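Here you go, one structure.
For this view, one protein chain was removed and the others were kept in their places.
By written order: A, B and C. Residues from 1 in each chain.
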Amino acid sequence: MSSQVRRLASGGRIDRSQPFEFKFDGRSLAGYRGDTLASALLANGVTLTGRSFKYHRPRGIFSAGPEEPNALVTAGMGSRREPNLAATTLELSDGLVAESQNRWPSLAFDLQGVNSLFAPFLTAGFYYKTFMGPTRRAWMFYEHFIRKAAGLGKAGIEPDPDHYEVRHAFADVAVVGAGPAGLSAACAAAKAGARVTLIEQDFLLGGQLLGERPESAAAAWLREIEAELQGLGNVTTMTRTAAFGVYDGNVLGLVERCADQGANGGARQALTILRSRAIVFAAGAIERPLVFPNNDRPGVMLASAARTYLNRFAVLPGRKVVVATTNDGGWRTAFDLAAAGAEVEVADLRAEPAPGLQAEAARLGIAGRTGTQIAGLKGGHAVKAARLTGSGKETEIACDLVCVSGGWSPTVHLTSQLGVKPVYRDAIDGFVPGKLPAGQFGAGSMMGGSATKDAIEQGHRAGIEAASYCGKSVAVPAPAPLDLGETAAAPFRQPSSFGRGKAFVDFQMDVTTADIALAHREGYESVEHLKRYTTLGMGSDQGKTSNFAALSAMGALRNATIPATGTTTFRPPYTPVAIGALAGRAVGHHFKPVRRTPINDWHVANGAEMLEVGLWMRPFYYRASGRDVSEAYVAEMRTVRTTAGLMDISTLGKIDVQGPDAAIFLDRVYANGFAKQPVGRARYGVMLRDDGIVFDDGTTTRLAEHRFFMTTSTAKAADVMSRLEFLLDTVWPDLRVAVTSVTDEWAAMSVAGPRSREILAAAFPDLDVSNDALPHMGLSESEFDGRALRIIRLSYSGERAYEVYVGASAGEAVWRRLVEAGAPFGLKPYGVEALGALRVERGHVAGPEIDGRTTLNDLGLGRMVAKRSGYVGEVLSRRPAFEAPDRQRLVGLECIEEGKRLRGGAILFQPDEKMEGHGRGRVTSITFSPELGRYVGLALLAGGAASEGNEIIAVHPIKAETVRARVVSPVFLDPKGERLLG
Amino acid sequence: MLRIECPCCGPRDHDEFRYGGDASVVRPAHDDPDPEAWYRYVYVRKNPAGPHREFWQHVMGCRQWLVVERDTRNHAISSVVLARRSA
Amino acid sequence: MADTHCYLPIEPCTILQVEAWDKTLPAFEAELSRQLGAKLPAAVGETESLGGWAIIRVAPRRFWLVANEKARLSCSIEPELGSQLWLSEGRLRLRLSGPHTFDILRACVAIDWQAEEAKPGRAVQTSFHHVPVVVMRTAEDACDLLVPRSFAQSLGEWVAEVAAPFVTGQGLIVGAAPHLPAGILSP
Partner (left out) sequence: MARYSAFTLFRNALSGHKNWPRAWRAAEPKPSYDVVIIGGGGHGLATAFYLAENHGIRNVAVIEKGYIGGGNVGRNTTVIRSNYLLDGNTQFYEFSMKLWEGMTQALNFNVMFSQRGQLVTAHSADQLDVFAHRANIMRLNGIDADILDREDVRRLTPYLDFSETARFPIHGAIFQGRAGTARHDAVAWGYARAADGHGVAIIQNCEVTGFIRDGERIVGVETTKGRIGAGKTGMAVAGHTSVLGSKAGLELPIESHVLQAFVTEPLKPLVDHVVAYGADHFYVSQSDKGGLVFGGNLDGYNSYAQRGNLGVVREVAEAAIALMPSMSRLRILRHWGGVMDMTPDASPIICPTPIEGLYLNGGWCYGGFKATPASGWCFAHTIATGKPHPLVARYGLDRFRAGSMIDEAGAGPFAWLQ
C-alpha cells in the first residue's frame, strides 16, 4: 500500500493478505488486519493525533498499549460514535472511521491553541482563585465557557443501536495477563488439573514478547506454548478481554470486545463475571517516561513501544532516532531500530551500563553516550531535535523520534483494588503488590522482575500454587525455557526537570512539574491532595504512565522518601468499561422483568389502558368507559355503585399459612386479634413494624382449624412474606407454622356492586351464594374445571362484593364466564383508578395514607387493638410523640366550592391563618364522587376527627389553587355499611 | 460481589439474598412491655468496624434465614449457619 | 454453528409441597417415604425420582413432588407431623435441551454447571433476572426451568433472545417468543 510510507517491506504480525481501508480526520488511509489504529497511523506517517486537554498542545502516539495518555480518538459515526478511545488498543477494522479530538477547526490549526499563551494563568487550580465576581452568581456565567473548554470527546445522544451480553462464568484458577508469566502460569495450573481461564486484553497472546523480532527464539517459544494451551482441554483463553476489576470473593469483572463487533446479531461487547477460587496476576509492567521540557511533543515515544511498532507491526516509527534511557531496556530498542535501518543515538543517564551493550551498539554503528541525559526538544507539531547534556557539555541532535525509558512500573492496579496497599521495592525503585490475600498469586514483571526467564519460572510456580490452593496438585513438568538475556541492572532515576519550559508529568491532564511545585507550595502536598488539586492521574488513562513520576517529583519537593510519599488509591476499572456492557440485556423493556396476571391478555385485547404498578402490568381504565382516565374512572365507579363491576386483583400478595400454631402466629403478627377467628370467616388485619408504624393491611381467611389464607397489598407482598419467615426462623422457631407464597397460584377478581350476587349465581349455577350460605366475610370453596375455586365475600368498594379466587390457569376462563354471566346485569370491568376512587369514597386507607409514618390511631384504626397486647410493634406504637394532640390523623374532606376540586398533595390551613410553613396536614387521596356530585378526599389533619364539621382551606400553590372544604367523616357513603350486608 | 455459602444451596452471589441487619441485638419476648428494651432492639446498634453477626435470607434459593459472620472492614465471611440452628 | 436442536416448550407443572415441623422431621420423613414408597433426597437440591414424579428437597424440612406429565398422587400429612400444599398453578416449566443449553443458561443464571450441586439429577434454586427460579438438571445437556407464572412470558422472551444466535431461522425458540403468552395461558 503506497500510503504506508513507514511500513517495512516484510515482517511483523500483520496479515498483509488482508488490507484494510480506514479514515482519520477524513483522510483515507490503508492498513492491515493485525494493526491497531495507532500502528496503522504510524505506518502512514501520521504522527500528530490529538490536542491536549487544557493547553491544546499537539500530541502524538506515545505508547503501544492501554496506558496511552495522548492518542485518544473518537471512532464510529452517528449513534455508533464512541469518544476517547486509545488508538493504541483500537483494533483496526476495514472501513473504520476515526477523528482526532479537542481541536477546532482542525487538528493542525487549533484556535484554542491560544490557551498556550494564557498558560501562565491556567496553572493548577487557578479557577479556585478567580471567577468569584462581580455578582454571587458570577460562576454560572464563567462555568458556561469552562465547561465548553473542558471535556475531551463529544458523545452522541441517540440510543445505542448495539446490544451487549452478560455471561456468568466459573473457574478454579483465573490468570490475568498472557505474557510469558501468565502463559506459563495457565499452562502449569491446567496441567496440575485445575479449570483455568486465561485473560488477555490484547488480541494476541504474548505480552512483551510480541515486541521481540518475529524470527526470534521468543516467537518460537510463543508458538509452542500457544499450541500447548490449545491442546489442554481445561483452559479457556479469552483475548480482547480486559480484567477491569477485582471484587470480593475472588470475583473478576471481564469485558470482551467481541471479534465481530456486533456484526450479524452478535453482541458488541460481553461482560463476563468470573467467579474463581484462585487468581494468578501476571499483568506485567508499564514503562515510565522521562520528565524534561517539551517531553510531550509528537515523536516522543516509550522505548518499548517503538520496539513493539517495529517488530510486531513492521512499522519504522523513526528514521533518525534518539533513545534516552535510564536502564538496559532502552538499548534493546536502539539495537532493533538500527538493525531495521534507522540512524540511532543512545543517551544513557548511567555512567556505565552493562558492558555488553556498548559493544553491541558499536557493532551496529550506534553512537552510545553514557552519563548523558535528555534536557529538551526542538519542534512543535513534530520532534526536530533533541538537546542532550552530559559531562558538562550540551549537544543538539536532529531526529524525528525520541524514545524514552525511565524504568518500569509494575501493574499493581488490580491487586490494589481490594485495598491491598502496594509496597515500595528499592531493587526496582518501584511499587509491587502488597501482601496478597489467600487465593491470590502474582508472577512476572508485575512482581518486580524484568527478565523473561524469571517471568516464566515465577508464572510456572504461581500456576502450581494456585492449582493446589484449589486442591488440584497433579505433578507438572518444568516449562520450556526462554532466556532473552535481559540484564536487570540497578535502577537509576532521572530527576524531573523543574526548569524553564513545560515538563509534562501527566500528558492527558496537562499537568507539569510547575503545577506540582505550586501544589506543594500551597500545601496540597499529600499525594491525594496533589491529585485533586492538579487533576493528576484523573484522565481516562488513570495516570498509568504519570503516577510514579508525579509522586517522585512531590517526594523530591517534600524531601520525603517514595514510600513516605505513597501512592493514590487504585480503583476499578483498570481500563474504561462501556456502561452498556455492564447492563447487558437488562435494557429497554427488559430493564426489570414484566409481571403479568393470568388475565393480562384479555385486558389488552379488550381495550384496557395498561399501567405499570411496581413490576406488574395492571388495567388503569378501559377505553370503552370514557375518552380519558378522568371520564372513564367515574363511569366505572358508577357501574360498580349501580350495577356491578369486575376487577382483576390477581396482583394481591397471597400467602398460605398452615400449622397447629398458625392462629397463635397470626394473633402475634397482626395488631388485631386472630386467635378466635372462626373457620370459614375472613377478617381484615393490620400489621405493624417493630417500631409501631403501620406496615401493611389485608384480609386473612380461616380455611380450616390449622389453615389460613392471607392476602397482602400488591406493593408489600414480598416484604410481608419475608418478614413472616424472619419471625418464624429467628424469633419463634418453636411455632409449628409453614408460610408459602401462593401469589402466582391464584387468579383473583373482585365482583362488586348491588347485582354482584345475582351475577355469581348466574355464573356458578350449582353454587349456593345466598346471604345465609355466603354472608359478608363468608367463604365458599368448590371447584372450577378441576381447579380450586374460592369465593370470599369481601368488599373494598363498600358495595356487596365477592373476591373470586381460582387456579391461575383457569383465571381467564372464569373471568370470561363472569363477563358473560354479568352482561345482562350490566357488569363491566373496571381498572385501578376506579378501584382507588371507590375505596376513597368508602374511607379505606391505602398506600397514600400508609406511608411509613402513620400509626393505627393516625389511620383511625386504633379501636381494633383496644386492650390487646403482645403483638408485633405494640410497645413502640405507644411512644409519646404518637399521641401528641396535634398529631395528624385521618379525616374526610368535602369540597364545598362550586366548580372547584380537591387535589392530592394540597396542604391544609385554617381559613383565618397565614398560608405558609407546613400547614395542618395534607390531602392524601381524592376522587370525584358521582353519588355526592362533588370531589371528596381523605386527608391527614392535625387533631383529626376532633375538627369534623369545621371548614378548612386546601392550598395547592403549584396549581395556584385554594379550595374551601369541610372536614367530615372519612366514610362518605353508607356509614352503617348496609350495602355490604344482606 | 460477596459470595455467601448457603448451608443449603452452596456458594451464591449475595444478590440472591435479602439483608436482615445486625443479628446480635436481643429481641424482647413478644409480650415484653418494656419500651426501653424495644427501643434498644429496634434502634441501638454496635455497628462495629470488624466482625459482624448479621441476618441474610436466601430469598432466591431455599428461603432460609441465615446468620452470617462477616468482617465489615474487608467483607471476609468467616461463618454461615441457619438462623434456626444458630441459637 | 447454527443448530436446530433447541426447543423451548412451555408447559404446566404439577407440584405438591410437603413440609415437616422442626421437631417432627425424622417422623415426617419416615411417614412420607412410607406413603410414597420411595426414599427421600438427603440434602437440599438433591432429587429422587419415582414413577412420573421427581422428589426434590427444596429446603431442610421442605420437599417438592414435581410431576413430569400431568399426574395425580395421593399423600396426606397430618398437621401434627407437618403441612402439605398443592402448587400446580403458580409455576410453568420451560424445557431447554440441546448442545447450546448452557451457552444460553450462562446468560440467565449464575450457576456453575460443573459443580457437584448442579450435576445431572440435581435441582438448583437461583435467581434469573431478579426472579426466583428452580432449574432441574434433567440430563447432561438438558434443563427444566420452573418459573413463576407471572414472570414466565418476560423470562421466556429473555431466553428466546439469548438463544436466537444459536438457532437457525426455523429454530423453535426464536418462533416461540411471540407465542409465549398463548403457551402460558392455555398450556
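As a working rule, a residue touches a chain if its C-beta (ideal position, glycine included) is under 8 Å from a C-beta of that chain, and two chains touch if they have at least 3 such contacts.
Given the structure is predicted, the values throughout are model-derived calculations rather than measurements.
Shown chains touched by the hidden chain across the complete assembly: A, B.
Set against the missing chain, the residues A:Asn115, A:Gln417, A:Gln658 or A:Thr740 yield one that touches it, A:Gln417.
Screening A:Pro159, A:Gly392, A:Gly786 or A:Gly982 for touch with the missing chain picks out A:Pro159. If you put the hidden chain back, the residue from A:Ile225, A:Leu760, A:Leu893 or A:Ala906 that touches it is A:Ala906.
For the chain missing from the display, the contacting residue among A:Cys258, A:Leu484 or A:Leu518 is A:Leu518, taking the whole complex into account.
From the set A:Asp94, A:Glu224 or A:Glu528, the residue in touch with the chain omitted from the display is A:Glu528, counting the whole complex. Even with one chain removed from view, chain A keeps its contact list with that chain: residues 53, 79-84, 120-121, 123, 126-133, 136-137, 139-140, 143, 146-148, 150-160, 162, 164, 166, 245, 247-248, 251, 253, 271, 273, 417-419, 514, 518, 521-524, 526, 528-529, 532-533, 535, 538-540, 542, 569, 571-573, 576-580, 582-584, 586-592, 594, 611-613, 629, 689-693, 847-848, 851-853, 876, 879-882, 903-907, 915-919, 922, 955-959.
Panel shows chain B; residues 1-2, 13-15, 19, 21-22, 35, 39-40, 42-49, 52, 54, 70, 72-75 of it touch the chain omitted from the view.
Simple rule for what comes next: only the chains that are shown with their structure count from here on.
Interface comparison, A-C versus B-C: the higher count of C-beta contacts falls to A-C.
Measuring from the averaged C-alpha position of chain A to that of chain C gives a distance of 31 Å.
Among all residues of chain C, those that touch two or more other chains are 22, 110, 115.
Residue positions 273, 275, 733 of chain A are each in touch with at least two other chains. On the chain A side of its complex with chain B, the touching residues are 247-251, 273, 275, 418-419, 668, 690-691, 718, 722, 725-726, 729-733, 869-872, 875-876, 878-879.
Here chain B touches chain A in the complex through residues 1-3, 11, 13, 18, 20, 23, 27-28, 30-35, 38-39, 41-42, 55, 57, 59, 63-65, 74-75, 82-84, 87, going by the rule given at the top. Within the complex, the chain C residues that touch chain A are 12, 17, 19, 21-22, 62, 79-80, 82-83, 85, 87-91, 106-107, 109-112, 114-115, 129-131, 148-151, 153-155, 157-158, 161-162, 164-165, 181, 185, 187.
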